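Of the protein chains in this complex, all but one are displayed in their positions.
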């Protein structure tokens, strides 16, 4: 079991990198001693946060069916430096910290956006923040219009505590 | 099959992150249409280059059995910003580019170091560069003492060509 | 995304991890057939699914609205036990019927 680690992933804001982020964080959580059920929870939270960076931060996926070709038209990677997402992962004695950072449009009213079933997109459920909250131990969102968004989440490996108690 | 992608991984120079790097590059190569055999070759090259950054660049693992405790003593992550490895991965129409960058001790004589069976460490085989060369299409090494090292490798997905020819 | 048509019914069999990429595939496959009147009913077999997030759930509900608006039926088949609490929390079962097998779904009226 790995006591301490620190890894950051930086990538073009395209849908395919959401799965890449999940895989990375799941691997690091596994090394840190998280159980399979806990890793599944972490994967969901990461998936929601990174999807938001791609979809809302940078509007990369036209979830609105009226503009289905936006990403497929392949215009989004022309200036990759402008549409980058960064996922920072830290592990310290069973505490996993994940920060998802974009330089996208940001949010005017974070409290409004974090309510369950609230979405700026009619095709989405508005449950992203709710799932992050219910599947991690803590969630903090820092955002402002035009300033991008930073979502920071932590989770403690419960299996570790149970294991230590059993010894 | 993904035509274009760009991802960078930055991490503390610890042995456990060599496997994390392999997994990331293997995943991206898979998305880009590389065959399983090709992905295995890419994994080996990445493993060798990242291991070199950790072992030689930063001397993190005392492969010399006389100093076995160097990493286990856990002193290496106290200033993580100082021992960071960066792996940059680009995919563009079936061409995979991987750069492995460290800010470690660097090399005085790159040509000497790249010879097969040459190593500064008696416990190692000196085959890292030879394997990178034989398993990728191109290899370039940029290094100077105290300036760190950048290893850049490329490989084209052969399966893609075969597939295109079959159509 | 793997699928099969039985008359006016579309049977989708997605596998692996279902996120916004799969959500987009679901939209493309289903909306085209719905728009051309080729299908009326939609079932999704989740047997081989290992992960799904709110993007895919949103795409499922979006398809439900279209199918229901056109008087069709939609349901989920073989929901993995580990995903049940999650789908319930999202309110999926309030609108989507659930079946134990593809046959059961196809023979339900």
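The chains carry the letters A, B and C, assigned in the order they are written, with residues numbered from 1 in each.
In this text, a contact is a pair of C-beta atoms (placed from the backbone, for glycine too) under 8 Å apart; a residue touches a chain by one contact, two chains touch by 3 or more.
On a predicted model such as this, the values are computed, not experimentally measured, just so you know.
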Chains still shown that are in contact with the chain withheld from the display: B
Touching residue (missing chain; options B:29, B:55 or B:91): B:55
Chain not shown: contacting residue from B:47, B:84 or B:149: B:47
Residue among B:33, B:128 or B:148 that touches the chain left out of view: B:128
Chain B, residues in touch with the chain not shown (by the definition above): 15-16, 18-19, 22, 37, 40, 43-44, 47-48, 51, 54-55, 61, 63, 65, 68, 123-125, 127-128, 131, 134
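Criterion: only the chains that are shown with their structure count from here on.
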Set of chains adjacent to chain A and to chain C: none
Centre distance in Å when chain B and chain C are each reduced to the mean of their C-alpha atoms: 42
Chain A, residues touching no fewer than two other chains: 16
